[in-house]
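Following this message is one structure expressed as structure tokens.
Excluded from the complex is one protein chain; the other protein chains are retained at their positions.
So, subunit A:
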Amino acid sequence: MAQLFEFEKPIIELERKIAELQKFSAEKDIDLSREVETLEKKVSLLKKEIYGNLEPWQKVQIARHPERPNFYDYAPLLFDDFIELKGDRLYADDQAIAGGMALFRGVPVTVVAQVKGKDTKENIKRNFGMPHPEGYRKALRLMDQAEKFGRPILTFIDTPGAACDLAAEERGQGEAIARCLLAMSGYHVPVISTVIGEGGSGGALALGVGNVILMLENSFYSVIAPESCASILWKDTSKAKEAAAALKFTAQDLLKLGVADEVIREPQGGAHYNSRQTADELSAVIAKYLVRLRTESPEALQEKRYQKLRAIGPFQEKSI
């Protein structure tokens, strides 16, 4: 059973009651169907109430859920074929980033994704989804290939942030990310970036320069982790909940701020309750935008992506 959150407990409590009632009714042969029906209605309302009004911090918890589907869970559900390609040709193969060629509804695409592990062992292998420079350079190599062969690029964002250790500094973490930003902004192929879990700062943005930016309903995408923000603002990491609200980083916030183009529905309670259903929603929305983008000329794709970036971030200009 999936790890449960505190805010889900009233639902579980009620569901347990229903199960008990049903068991009792069967054992004693007493008709309790009306009571069960009432409780089931109540549970359904409660779910709507709780899952429909998740606070930013609760979404952070869902987005970081250890069983939340990662790229490797979605890949076989989204693609008819996926050939993973490895290495940056310079240093190593970073397993915090996966990439390769895939067939998406029959269309050859290049795919690049950040990947978190599901358990400690896998997380050590994947550095908890925090890529090193070689990861970004692998992503860049694969995306350049897509540009060369005219393949659309699909990126999937799911990282707490770029690796923040000495090795990353020595190998030029900043430069590796910056190169991705510059390259992505100039491509002549469609680029669709989807945040599927955690979008942690510059390390996430390195795959986020899309013509279209999509976000799963319970994902978030932030300039800084809420814990770090709380530590800076209030010198108290336990105020992450307040920081999560202040940063306005949920999918719904980003839609309002003009960064995200669409929020993709998740199953009630979050993607981890049904990865197939989530993949179906992802597939439908990505396909909708891909069809649109494929009608654009290479020049228009580049220009419109540039204009999208140029328009992000409001300011006021004194008229002269």
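Going forward, contacts are C-beta pairs under 8 Å (C-beta built on N, C-alpha and C of every residue); 3 or more make two chains touch, one makes a residue touch a chain; residues count from 1.
The working rule: contacts and distances are computed from a predicted model.
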item: Missing subunit (named according to UniProt) among the choices "Regulatory protein YycH-like domain-containing protein", "Acetyl-coenzyme A carboxylase carboxyl transferase subunit beta", "Conserved protein" or "Quinol oxidase subunit 3"; value: "Acetyl-coenzyme A carboxylase carboxyl transferase subunit beta"
item: Residue touching the undisplayed chain, where the options are A:L21, A:V36, A:L103 or A:V223; value: A:V223
item: Residue among A:E49, A:E84 or A:E169 touching the omitted chain; value: A:E169
item: Among A:I177, A:A271 or A:L301, residue touching the chain not depicted; value: A:I177
item: Residues from subunit A at the interface with the omitted partner, ascending; value: 162, 164-166, 168-175, 177-179, 181-186, 201-202, 205-206, 208-209, 221-224, 228-229, 232-233, 246-249, 253-254, 257, 259, 305-306, 309-310, 312-318, 320
